[in-house]
Structures are given as C-alpha cells and as structure tokens.
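As you look at this complex, bear in mind that one protein chain is not there, while each of the others sits in place.
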Amino acid sequence: MRDTTSSVRGETIVETHAFRSPVLVRFAHCDPAGIVFFPRYMEMFNNLVEDWCREGLQISFAEMHLERGWGMSTVHLEVDFAAPSFLGEELSATLVVRSIGTSSVRLEIALRDAEGRDRVRGQMVLVMVEAQSKRARPLPDDLRARMSVFQSES
Amino acid sequence: MRDTTSSVRGETIVETHAFRSPVLVRFAHCDPAGIVFFPRYMEMFNNLVEDWCREGLQISFAEMHLERGWGMSTVHLEVDFAAPSFLGEELSATLVVRSIGTSSVRLEIALRDAEGRDRVRGQMVLVMVEAQSKRARPLPDDLRARMSVFQSES
Amino acid sequence: MRDTTSSVRGETIVETHAFRSPVLVRFAHCDPAGIVFFPRYMEMFNNLVEDWCREGLQISFAEMHLERGWGMSTVHLEVDFAAPSFLGEELSATLVVRSIGTSSVRLEIALRDAEGRDRVRGQMVLVMVEAQSKRARPLPDDLRARMSVFQSES
Partner (left out) sequence: MRDTTSSVRGETIVETHAFRSPVLVRFAHCDPAGIVFFPRYMEMFNNLVEDWCREGLQISFAEMHLERGWGMSTVHLEVDFAAPSFLGEELSATLVVRSIGTSSVRLEIALRDAEGRDRVRGQMVLVMVEAQSKRARPLPDDLRARMSVFQSES
C-alpha cells in the first residue's frame, strides 16, 4: 500500500511516500516472556520488503529469484527496539527508501503501535546480487525508478 | 567455552576473554538462495547469548526467567553481513563484552568461517528487565563481575 | 471467514461450514530446494487455528492465554504432504471440525493450490489446558457451541 498523503509520524521521519502494511503479532512470534522474540521482528522486516517488492515495485521475489536469477541480500542492519509487543497486537509497518546506490538501497523500517508510537525502528541496506555468484549487480533502471517513488528526505 | 589465550582475529578485535561456540549451518537456516536467511543469524546470536549465560555466567535462561523473574531484552542491534554462509558449513561464533552499564551490557558477536574470516559481525545491547513489568533493573553485582571476565578493549 | 455454501472439494471432505484463509508462500517459508520447509507448514496450521479462534470462535489467543489462563495444546498431528509449494504461490487454507470431546477438538486442515488440489492435508487434535498446570480442562459450553458450527461429517 502506497501512502501519498503528506504526514509526519514520530519526530524524525517524513513518510510522504511510505509503503505500509499491517502486522498481527502472532503466537508463533512470541517468546516465554510473552513478547515478540527479536529474530521474529527480522522476519517481519523481510516480509515487509517482500510485500514492497511485489506490490510497490511490481516485481515479486519469485520473479526476482526464479525468473531473473537475482537476489536482494541484506548486508547491513541497525535496529532499535523501543518497546515490547504483545500477543494479539496489530502493528503498522512502514517502509521508506533513504538512499539508492548503484547496487544497493537503504531502507528505513518502523513498526508502530495503534497510537503511532515506535515499537521497533531500523535501517536495512540491501544489495542486488546475482543469485548464482552472490556478486553485486547494478539495480536495473526501471526498478531504481520505482524505488525512488518511495524515497523520502530524512 | 572461555578462551583465555591472547589472540587477534580479523583486524579490529582482541578477543582475550571471548566466549566461543561452534555453529553448524543447518538446512533449517537456509533460504531458496541456498544461504543462511538473515533472521536465522539472529537466532544464532540469541543462542550464543543463551549459551554464554549458562556456561560463561553460570545463570541459565531458565533460572533467569523462571526462577528469578528477570529477562534480558535486546534493545539495540547493529549487524554487518560480510559474506554468505552455505548449508553444511561450520562457523565459529565469538562473543565479547564491550561495555557494562547499570542495567545493560553491550556485546560484540562475530560468526566466522573456518579460515577466521568474518561472515557476520554485530553488536547487541541487552538490558536486564523485570519479566512482569518489562522495566529495566540493575544488573546484580555477581552477574556484573562474571560478565566483566569476558570484557575486552576494542 | 466462514463458508456457509455447500461444496465438495477433493474427494473426501464436505466443507459446508469450513473456516477459510488465504496463505501466501513467503521467502521465509522456503528451503534451499525452493519449496516450503515442512515445519513452516506447521506454523501455517497454527496460524490458521489462531485466526479461526479469533474470527470464527470470537476468542483470541491473547484472551485465551492472557485473560482466561487457558491454552490449546496440540497433542496429535497427522499430515500428508501431497505436493510441494513454491515461493510466491497463494494457497487456500481450510479448517473443519471433525469431532468435539470433553476437552479436545479434532480438526481437519487442508492447504490447496489455486485449482483446489491438495498440497498438504492434516488432522490436529487440540486439548484445552490450564496454562499453569498444563492439565486438560473441559471446553466451556459457549466455545463448544461455536466450534460445532464448523463441524462437518466426513
């Protein structure tokens, strides 16, 4: 879902062109403390990128991996876990593009509660690679153009 | 396993007092590209912390969570994925303590290949919390003392 | 989603009162062979039961576990994996109740492809337990009544 309305959420991020998706906190995500186990948040991040590619960039992971022989490798990750999330909560996931390089894209991802407060906020750097060699390859121009639609000044 | 020999691995980290553990790259860790799916590395990080607590600090997660009513929450994460890891590889995981605060500890974790080259390197900040309230609580003195054994100058 | 139309899918199951939910085969579900790793199907089963409880039975797992102190333990599982599922596929998950006991319920679950052919078909027996003691407790009458709406003759 692309959000084209101008809005400010939190203090630091203008999400004019954010990709948004709801995330339900499931039993499978939660640990013995009753809150989301942090590696499951990383699966939520990956699922959000997967949905963004398919719905926002019009190239599914299946097409990318199986037809074109490309992959999107996560090469860097920075995450702040601001507050715990509990079983049954509905979070809102938001993705914006921070910068686009020759082969890479830097994303900012936030998971927020129903009041718009951060639960988790992170940055991911993804690099487009050849699936076989795992070597970086340039982002194709059409994909770069579609990514730029989700770009936002910080 | 505590390693008390003085050694330099890679270029930037002196691991005089590192906690070490082997990690087998399993089928369950790998994605359709045949390499470790990055959230599974985060499970490896958590498993390493779990083993460090049990074997290095003499307090198991079970004792911490179930008997004492504490938890160790991950509040910050920074990870660089230097090179992919493949099915069947045996990695070496290393944990050192970078700094110890009132309630928190900053860890540096590396996963390396058989030649000692980084596959994944990251920092985690953990905060000791009360399991019920999820609020930070001071690290007990004995635990702090045992953590300091694994502390290393960067 | 409750399906009240009379229909026959496959050869053996009349799903007059089935609970249905779509399932996207995600990157996180797939193994190095490019197909769904079978433990991930078991997470899909659990997610389906979770959605059925919340939407079909009007009692969320959060309410069940956190407010009422109950749990639904899986005590038996039988699954046939008829054909592999691939990255990006949209499956249809179906749940019907086979029988209801004092504390237990037997479910039949199927995951099917877009043409209605089985990918995975299984039976799960769940037992309602006290969360603390893990001992079986009778299904409350209102829950039993709502479960019976999804009951189907085999």
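Chains here go by letter, A, B and C, matching the order in which they are written, and residues are numbered from 1 within each.
Convention: contacts are C-beta pairs under 8 Å (C-beta built on N, C-alpha and C of every residue); 3 or more make two chains touch, one makes a residue touch a chain.
Note that the structure is predicted; figures quoted are calculated from it, not measured.
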| Which one, C:P39, C:G116 or C:P140, makes contact with the chain that was left out? | C:P39
| remark: Those residues of chain C that touch the unshown chain are 32-33, 35, 37-40, 42-43, 45-46, 65, 71, 73-81, 84, 122, 131, 134
| query | Residue-wise, where is chain A in contact with the chain that is not depicted? | reply | 27-28, 30-32, 34, 37, 39, 87
| note | Across the whole complex, the chain not displayed is touched by chain B residues 26-28, 34, 43, 46-47, 50, 54, 60-63, 65-66, 86-88
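Operating definition for what follows: only the chains that are shown with their structure count from here on.
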| request: Answer with same or different: of all residue numbers used at the interface between chain A and chain C, are over half used by both copies? | output: same
| query | Which one of the chains is closest to the middle, using the mean of its C-alpha atoms? | reply | A
| request: Averaged over CA atoms, how far is the centre of chain A from the centre of chain C? Could you give it in whole Å? | output: 29
| note | In chain C, the residues touching two or more other chains are 27-28, 34, 87
